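The other protein chains are all here in position, but one chain of the complex has been omitted.
Order of writing sets the chain letters: A and B. Residues in each chain are counted from 1.
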Amino acid sequence: MATGAAEGAHGPMHQFEINRLAEFEIFGIDASFTNSSLFMVIGVALIVGFLALATNGRSLVPTRLQSVAELAYEFIANMVRENVGTAGMKYFPFVFTLFSFILAMNMLGMIPYSFTVTSHIIVTFALAALVFVVVTAIGFARHGLGYLKLFVPEGVPFWLMPLIVPIELISYLIRPISLSVRLFANMMAGHTMLKVFAGFVVSLGIFGFAPLLFTIAFTGLEFVVAFLQAFIFTVLTCIYLNDAVNMHH
Amino acid sequence: MDPTAAKFIGAGLACFALIGAGIGIGNIFGNYLSGALRNPSAAPGQFTNLLIGFALAEATGLFGLLIALIILFG
Partner (left out) sequence: MLASLVVLAAAAAEAANQSGGLPQLNPSDFSPQLVWLAITFGALYFILSRWSLPRIAEVIEERRNRIQRDLDEAERLKAETEKALAAYEQELAAARARASAIARETREKLAAEVEEERARVEAQVNAKIAEAEKRISEMKARALAQVNDIATETAGSIVEKLIGAQVSADEARRALEPVPGE
């Protein structure tokens, strides 16, 4: 990989390379501090720092920062309340953490020369798998084996069951894959696209202004996508939670 | 046939999945707009559903893209 990184220093995929900043192992597991880890830490520090700063005064009439924090809080709280109901407010911290983490990673990735944590399938898949495990655990904890009824939709004639049940089962099991691939592919595709068109700016010489303008416009779009993908990941998590909490399919 | 060429052709074919995703996303947003213009007061309430539909339609296309990437780099 090291040779590949050297060769592809200007390629569109170079921005996704993992560089080990400090190599060490924990219990035989490679836990090196990479550029990915660095941006995770920066993102978390930013989120916590922002919320700490915003809630510093805790005034009744909010300051600007505080109202932004409250806006984010209400945004996610409403999302959970609308999609899951008040019973789902128990899982609000989890949903908020997911949203803020993904949003911070997506937005950090928009800074030039930075690293987009969410453009790595393993990270998004781990997040999606976490959601899947949490949702399934909640489902079985709340409904016991009755949670399996999720795969047997009501009002379907019994002779269709052999067809419907596997479809439901597959669509349930494919959730973490679709959830993770959506986020990963969106972030990766957007960043690659930007890089490819930025390369055209140089190679086209005098006509380079056209891809430059496109790149600028597309950067704006990428900010929208960065927010939208964090939002969609969270909304889908809420919908899955709703299945587990309320079970009306 | 040269295996590399076959790989590229396969990856290109896999990207056809994006046609369907494009049509689907166009359908979703088009229908949302026409519905929203008929009944603008109901439109904001369906915005979340619009984004979910968009995400689901896009995901199917992205699966195809993923296959293309795996063929190319896997």
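Keep in mind that, in the parts below, a contact is a pair of C-beta atoms (placed from the backbone, for glycine too) under 8 Å apart; a residue touches a chain by one contact, two chains touch by 3 or more.
None of these values were measured; they are calculated from a predicted model.
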item	value
Touch with the omitted chain, as defined above, among A:Ile122, A:Ala137 or A:Ile216	A:Ile122
On subunit A, residues whose C-beta touches the chain left out of the figure	1, 3-5, 7-8, 11-14, 16-18, 20, 26, 29-34, 36-37, 40-41, 43-44, 47-48, 51-52, 54-55, 58-60, 62, 66, 69-70, 73-74, 92-94, 96-97, 100-101, 117, 119-123, 126-127, 130, 184-186, 188-190, 192-193, 195-196, 218, 221, 225
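Criterion: only the chains that are shown with their structure count from here on.
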item	value
Chain centre separation in whole Å, for subunit B relative to subunit A (CA means)	18
Residues on subunit A engaged by subunit B in the complex (per definition of touch)	79, 82-83, 178, 181-182, 185-186, 189, 228, 231-232, 235-236, 239
Subunit B residues touching subunit A - in the complex, by the definition given at the top	48, 51-52, 54-56, 58-59, 62-63, 65-66
